[in-house]
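Take a look at this one; I'll ask things after.
Heads up, one of the protein chains got dropped from this complex, but the rest are sitting where they should.
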Amino acid sequence: MSFIANTEEQHKEMLRVCGVNSVEELFADIPPALKPRSFSLPNGKSELEISSFFQDLANRNFSHLTNFLGGGFYDHFIPSAVDALASRSEFYTAYTPYQPEISQGMLQAIYEYQTDICRLTGLDFSNASLYDGGTALFEACQMAINATGRRKIVIDGGVNPIYRKMIQSYTANLSIELAEVPVSHGQSDRAKIAEYLDEKTAAVLLQNPNFFGVIDDHSDIAEKCHSLGILAVQSVYPIAMALLKSPAEQGIDIATGEGQSLGNPLSFGGPYLGFMAVGKEMVRKMPGRMVAATTDSQGRTGYVLSLQAREQHIRREKATSNICSNEALCALRAHIYLSLVGKEGLKDVARLCVDKAHYAKERIKQIPNVQVMESSPTFNEFTVKLPIDAGECIGRMIEHGFAAGFPLGRYYPGMENYLLIAVTEKRTKYEIGRLAETLEAVICQ
Amino acid sequence: MSIIFEKSVKGRKGVSLPCSDVPVHYEIPGKYRREKDAELCELSELQVVRHFTELSRRNFGVDNSFYPLGSCTMKYNPKICEKVAGLEGFSSLHPLLPQLRRGGMLTQGALSVLYELEQQLCEITGMDAFTLQPLAGAHGELTGMMLVAAYHRDKGNHKTEVLIPDEAHGTNPSSASIAGFKVRSVPTAENGLLDIAALESTISDNTAAIMLTNPNTLGLFNSQIEKVAEIAHRHDALLYYDGANLNAIMGKFRPGDAKFDVMHVNLHKTFATPHGGGGPGSGPVGVRKDLEQFLPISRIIKRSDGTYALSYDYPKSIGYIAPFYGNFSVCLKAYTYILMLGGDGLRRASENAVLNANYVMHSLKESFNIPYLRTCMHECVLSAKKQLENGVHAIDIAKALIDRGFHPMTIYFPLIVKEAMMIEPTETESKEMLDEFIGAMKEIAELAESDPETLKNAPVTTPVCRLDETKAVKEMNFSYKENF
Partner (left out) sequence: MTPADRKYSRTHEWVKIEGDIAVTGITDHAQDALGDITFVELPKKGSQVSKEKECGVIESVKAASDLYSPISGAISEVNEDLETAPEVINSDPYEKGWIFKISNFNKSELDSLMDAAAYEKFLETEE
């Protein structure tokens, strides 16, 4: 089944118009020596066979585990209306809205999404999306380097280690200096960070809540940065933004983050949603597409892609970024989600996450020989020190039907006994209780 | 149509959440709390549904009608692919699962999708290994350039330049630049193909790579591609293939056979995954054997017992370029598509894509100027030069197509053709649809001579007509601000 409509008759007619006898003649420019050496793929299958094949594959994944895994990517409730609306094919089978007159739907939706991001972060300008939170953070580094002319980036140890690895990869060929500063008692180590701030520093990268789930107020760090001409960048968790001090309230210059928690499924790693917001001074350096409001010749409000002169199709090697395709459909889902939960609903979701996480802390605290790290306040994720190897513990918990958390030793050498546990609004009191009981049983094994 | 924030009524919620069932209420300490609430809108579920339903009706997708954007490959997105991607066993899977102890066994279905797709892409392109991590075509180009940099660094070379044809897509030079290279342009010759003499005189021992696409952005296949490869490799420069135009050549030509070293494919073009109104895409990168060691980690491996696992054991890898394994559900849709079509189906797809483009070109050659009137591949480039004599530009023709129910073709690209119009019908369009489009284009060409003024006001059938883009830039209104 290849979705080709034309019949033999129609083919013949079209070949005649092209002035050739066979389709092969249209490929005459390919030298015979370059015909494929091999092109052996299995024969095509019917839709029915495909359906069974993939249902079987899907069944081979353990999606039924009770999920306490976080690490920057969370199992949140997605209201049914999100799928229903985002799966309208006028949205998902459309291309980038370069022809605004017939793309007002997507353009307006993205303008509204940009508005959501501005209101969540408190900053004035948002773009239409980037690939994910990690590439968004790297784009922020690029902006800071271009804006200040400096080439050193200071990275707080609480920033997602996956993002730190990505930034290391991207900067390997670029003569950019990276300095990482471990956290102190879970929060940013102000004194140590200050030691690294100098006239060569372009930006400091922070995260709130950080990878350990710890919350912070980075206003003092932002202030120190500004006194030295350094930009303050903060990667944030959008659900937490309903309750936590916004980046703007902390004096942050560039806010980035991962929007997966807003109406997008975990989907084994992607597609996700990078967002970015900045103040007026940085807007012309912003990567990615941006939608602006304007009017037509009859004074009607309409939306267009704007400030395109920054982008690759115009600036080419001097573009602010190489990004072309972004995560538009994921941004649409995020905006639909935020429209459904609304101002109050997002606060409700955040409160449920916080309360349930703290209940989990209380239950786990009661397990002998297990220590809940409490030197700093947390949002919906927290660290627990076990008397056994956390990886081993996780393996046993899986057998009991739990994805109990993430073993920190995977990315933090020396923390092999530490487990990162995330709790969202989807976890019930019963599930949390069972988690604690099972943990206790498994540790004593 | 009003903006969603204007429909807000204080206190409304569009979602019902369960009450808290835990006996703990945690107050976040004051200094960490938000001072002012985020003013998101407040609507009922029905209001939200009506708002987005109305927005969808003001949008245009492949499911609406013909979408001949050149180089975008707007082919039909099979619905079975959407269904497969929506299966809970895939969509609810946390990406950290396989990184847990014994975690690989928790995700065998997902890992097999990734591994097998890589194998199929190798067979389709003739490359030896693939990574599915890049999250879009441009991201794939950047990854490819990072692999080029790693290759040269490993050899102790200090090459700083990349050569790119002047007809190349903007992402080529911008990706090379972000990877740390300087870009030099190579001109296109009169015949629409890369000027090989100019290439010979521009390339040097400082050239790290040449980025090419074949067929190029003019839709023309360069039969001298082996010569280009020879020139590149003589200078120890790597040859990069931009796979955006792969829809022209499946089963007919493989970049790996022509000695390309590194390439990317666009799953959201050739492999029918939906464009999503701008994304998500996926830009897997394939390499020749000796570049495999530099590919990003993690990689998926198949063990002797037939099970799949993640491996990080690649000391020369360029590291992580994405948080996980790529845009998984996009990869899943592409894999579904490839299995549905099979080898023969993919070959027929390319044959029909090329036939359709040539049919359109030959049908329009009397009405429009064709800068390179020779067999094209899956897309053809026209110029509005003839219509310009009456003051009608490519943009006017594009807008006039909107009034006739079509999405316009690509305009003003490639940059080297004046008043360019690039048409890529794709293989999923029927002859009747092509004839309708050809008829509309001929009608517009006639109007350009008899009554050009009518075209200047197009489109007139849409909710808004041509928008003031200068005003958009000047006013910088990128988010809705109300006094609150």
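In order of appearance the chains are A and B, and numbering begins at 1 in each one.
Rule of thumb we're sticking to: contacts are C-beta pairs under 8 Å (C-beta built on N, C-alpha and C of every residue); 3 or more make two chains touch, one makes a residue touch a chain.
Every value quoted in this text rests on a predicted model; they were computed, and no experiment measured them.
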{"item": "Contact set of the excluded chain (shown chains only)", "value": "A, B"}
{"item": "Absent-chain contact - pick from A:315, A:385 or A:400", "value": "A:315"}
{"item": "Interface with the undisplayed chain - residues on chain A", "value": "284, 308-310, 314-315, 318"}
{"item": "Missing-chain contacts mapped onto chain B", "value": "469-470, 472-474"}
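One rule holds in what follows: only the chains that are shown with their structure count from here on.
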{"item": "Whole-Å gap between the CA centroids of chain A and chain B", "value": "20"}
